[in-house]
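Removed: one protein chain of the complex. Kept in place: all other protein chains.
The chains carry the letters A and B, assigned in the order they are written, with residues numbered from 1 in each.
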Amino acid sequence: MSKRTFVGLCFVPLAVLVTAFFLLPMARLILTGASGQDGLRAYAAILLDPRYRATLFNTISLAAATTIATLVIATISGLFLQRRRFPGHALLVAMLTFPLAFPGVVVGFMIILLAGRQGLLGDLTLRFFGTKEVFAYSLQGLFLGYLYFSIPRVILTIMAAVEKLDPSLEEAARALGAGPWRVVRDIILPALAPAFIASGAIAFATAMGAFGTAFTLATDVAVLPMLIYTEFTLSANIALAAALSVGLGLITWAILALARSYGGTSIAAAG
Amino acid sequence: MRDRLLFAAQLVFTALVAAFLIVPAMLSMLAGVTLNYFRGIHSGLTLQWVVQVWQLYPDTIFRSFLIALATLAVTLVVGIPAAYALHLRNDRISRAIEEIITLPLAIPGLALALALLLTYGGFSDFRRSWLFILAGHAVFTLPFMVRSVMAVFGAIDLKSLDEGAASLGALPWRRFRDVIVPNAAPGILAGSLMVVTLSLGEFNLTWMLHTPLTKTLPVGLADSYASMRLEVASAYTLVFFVMIIPLLVAMQIFAGFRGGPTARPR
Partner (left out) sequence: MSLQQSRHSNGHGVAVRVENCAKTFTDGTHALGPVTLDVTRGETVVLLGPSGCGKTTLLRIIAGLEMPNHGGRVLFNKAEVTQVPIERRNVGMVFQSYALFPNMNVAENIGYGLKIRGVNGAERSARVAELVALTGIEGLEHRRIDQLSGGQRQRVALARAVAVRPSVLLLDEPLTALDAALRERLRGELNRLLRTLGITTVYVTHDQSEAMVLGDRIVVMRKGAIAQIGTPRDIYFAPASRFVAEFIGAANIIDAAYNGGSLLFPGGKLAARPDNMTTKDRVLVMIRPESIRIVAADGARLCGQIETVSFVGDRQRAAIGGVAAKPIIVDVPNSVPLKPGDRVGLAIDPSAVRLLPPDPV
């Protein structure tokens, strides 16, 4: 068997798996989206129909707010952790990256424990302020949930990027008289820009497609994945659900592709 | 002085963020072994909730492991040769294929599940078996395996090893088996850990694809959060943590081995 044949054969299992369980289904999905009573117009519905537009707006706002907050938090903590060493450092890093594998459902549960009806924060505010604060099931709770699964991922990426920074650039700036804040503003943040874009895009994409968290928190806040779910399972509005899914997929893919043109490999969106 | 203040402020901030992430997890682990969550730890510790979880949801735990290992097997068989071929070809078609492999990550799990349901919903035997879930998991975790293996291929100068073995007379399959795969072991291991961890925790896809007879652990968790008392839900979550933490630790340690020392001026 020649080398070329062997290499060709190496692709066969891949071709089978991807075609059968990805390409064909996606094609089917796109076609189904256009098969409803509105036909292809269903695809525009995501932008035209005020209900769906509101949901889209909610979802995008939430994802954007999550991304920005996560980047700020991760940069402050990531810079700190990568640059300073102290007893307990490894523990702190472990604590921050531990939730990496939690599915959205578990995150939702975490938020309930924190801010739900029997939540920790509720107990504390009751003890100190007299009223029990319960916000797990509202927009704030959802936002916290989204923060919860975004921070570990982004912190890891930022820390990896900080590690790769060239220390001589900072030393040169210091030699020219720049104080610590100046160095951060003029040298470090610009150097981290590619990492911000890459990890920000992933955080955004993940937040857009997040389902488990919203499902567990069962909020009234409409986010696109929940809408798709209810349309499919409760209203049996298959075509619409398909159309919305494709729309969501396109937007997510576009954001990621845009970010990838700014730099290299990245860890992927999940749950 | 200013530096110490800055250090303290950053430390407190980071500790608060860490607390935000860890405290609920700790709470849930504690709640899983507490007799009565409302009365707190004073009510006593017990394993009864864990036992109850074991009685209510044993199939979910087994099935999650089964699917995770099966997913691993599939991604190994599909991913390693594919990574090899992609690395060797390294042309525009390879880029396109990589792009396609990675697409499932850009698509929300929900959409992917929907697509699978629409296509295979009619094949009721397949639809109702755990293999259906396996299919979704395999497509979703494949990019991680491929990327991980390709990364290590890039680092070990695969071409020279391959050519060296070829010059000694080894045929392609032999080279693959004796030289390529063993030298790619670190990447394969890293990818495997990633695949198993992702599969165990996968929800978005699985929730849509499951049937009452093919529940996985995360699906069971969602059920329990909705319908069970807090202690049972917490105990169930505790079981999940116990499964997941060793894998996470293994991944961290593994990543640590690959780090290098920092440079110092002479």
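Going forward, contacts are C-beta pairs under 8 Å (C-beta built on N, C-alpha and C of every residue); 3 or more make two chains touch, one makes a residue touch a chain.
Quick caveat, the model's predicted, so the values are computed rather than measured.
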{"item": "Candidates A:Val16, A:Leu31, A:Leu91 or A:Leu176 - the one touching the absent chain", "value": "A:Leu176"}
{"item": "Residue numbers in chain A that touch the chain omitted from display", "value": "166, 168-169, 171-179, 182, 186-187, 190-191, 193"}
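In this section, only the chains that are shown with their structure count from here on.
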{"item": "Euclidean distance of C-alpha centroids - chain A vs chain B, Å", "value": "16"}
{"item": "Residue ranges of chain B touching chain A (in the complex, touch as defined)", "value": "3, 6-7, 10-11, 13-15, 17-18, 20-25, 27-28, 31, 37-38, 74, 77-79, 81-82, 84-85, 88-89, 97, 100-112, 114-116, 118-120, 135-136, 138-139, 142-144, 147, 151, 171-173, 176, 197-198, 200-204, 207-208, 218, 221-222, 225-226, 230, 233-234, 237, 240, 244-245, 247-248, 252"}
{"item": "Complex contacts: residues of chain A adjacent to chain B", "value": "1-3, 5-11, 13-14, 17-18, 20-26, 28-29, 32, 73, 76-77, 79-81, 84, 86, 92, 94-106, 108-114, 118, 120, 147-148, 151-152, 180, 205, 208-209, 211-212, 215-216, 218, 225, 228-229, 232, 238, 241-242, 245-246, 248-249, 252-253, 256-257, 265, 268-271"}
